[in-house]
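Of the protein chains in this complex, all but one are displayed in their positions.
After this line comes chain A, so read on.
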Amino acid sequence: MTPVELLTRLFPSGHEVVAGPFNTLAGRAILTDGAAVEVVGVTDGAPLSPEIATELAGRIIRIVQDGKKTPIVLLIDTASQRMTRRDEMLGLNEYLAHLAKVVTLAGLSGHRTVAVLYGAAAAGAFIATALAAQTLITIDGAHPSVMDLPSIARVTKLPLQLLEKKAETTPIFAPGVTPLAATGAVLENWSEADNFSNRLETALTLEASSDTRDTLGEERGGRKVAYSVALRVAAEFEKAAR
């Protein structure tokens, strides 16, 4: 789905979202009830560079500085973080972290943050963008991943065919919406037939002040122990203080 189609379907009442530098987009949009939201995004599967990260983060900082607590919708079609010696030398980890921090700060400052993944997102770029929002929604055709299976095969030194076979029995490592949703990363997936603007407006009303992705992963059976381990640690922490 192109960003133009996506914007039309998300905001039938109108929007002023325009393309910015480095495959970004930004602008205001109107919900069907007349309320405003701020949209920022990345397009065309662009690898996440320091330039894109500062462009998006700068925009979000100005939105928070505005003080109106306007909801922020992130439209994401990136790739992995850009893989160059130059970007690593310049401290790409800080640029990705800065973007994740700014998106998180917006959430903590009273802005409802919802990411709509309509293309790709992988590895560190996935963490810095789509996963940094309070809520992640995927659209049919989205392809989130940590790493593709051939690369996992190379790093783990396991045959690709074996990995493909194991991926049928567990959602724990395979790329794609279904396994990631099972582990709790994705709140909901919208199909082509859905009314995107209705669904977005419903998602924006959800309470999202705490991170419940591990409980979701437990309920869905894709991440069975994370939540209970985190709870046990928290309970023991209290006891250890005494």
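The rule we apply is simple: a contact is a pair of C-beta atoms (placed from the backbone, for glycine too) under 8 Å apart; a residue touches a chain by one contact, two chains touch by 3 or more; residues count from 1.
Assume contacts and distances are computed from a predicted model.
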Protein name as given in UniProt for the chain not displayed, "Heme exporter protein C", "NADH-quinone oxidoreductase subunit C", "Na+/H+ antiporter subunit E" or "Biotin-independent malonate decarboxylase subunit beta": "Biotin-independent malonate decarboxylase subunit beta"
Per the touch definition above, residue among A:4, A:18, A:36 or A:233 touching the missing chain: A:233
Of A:57, A:142 or A:200, the residue in touch with the unshown chain: A:57
Sole residue of A:39, A:76 or A:180 that reaches the chain not shown, by the stated touch rule: A:180
Touching residues (missing chain, whole complex) on chain A: 50-51, 53-54, 57-58, 61, 64-65, 80-81, 83-86, 88-98, 100-102, 104-105, 108-109, 123-124, 126-128, 131-132, 146-147, 151-152, 154-156, 158, 166, 169-175, 179-180, 183-185, 211, 213-214, 217, 222-227, 229-234, 236-238, 240-242
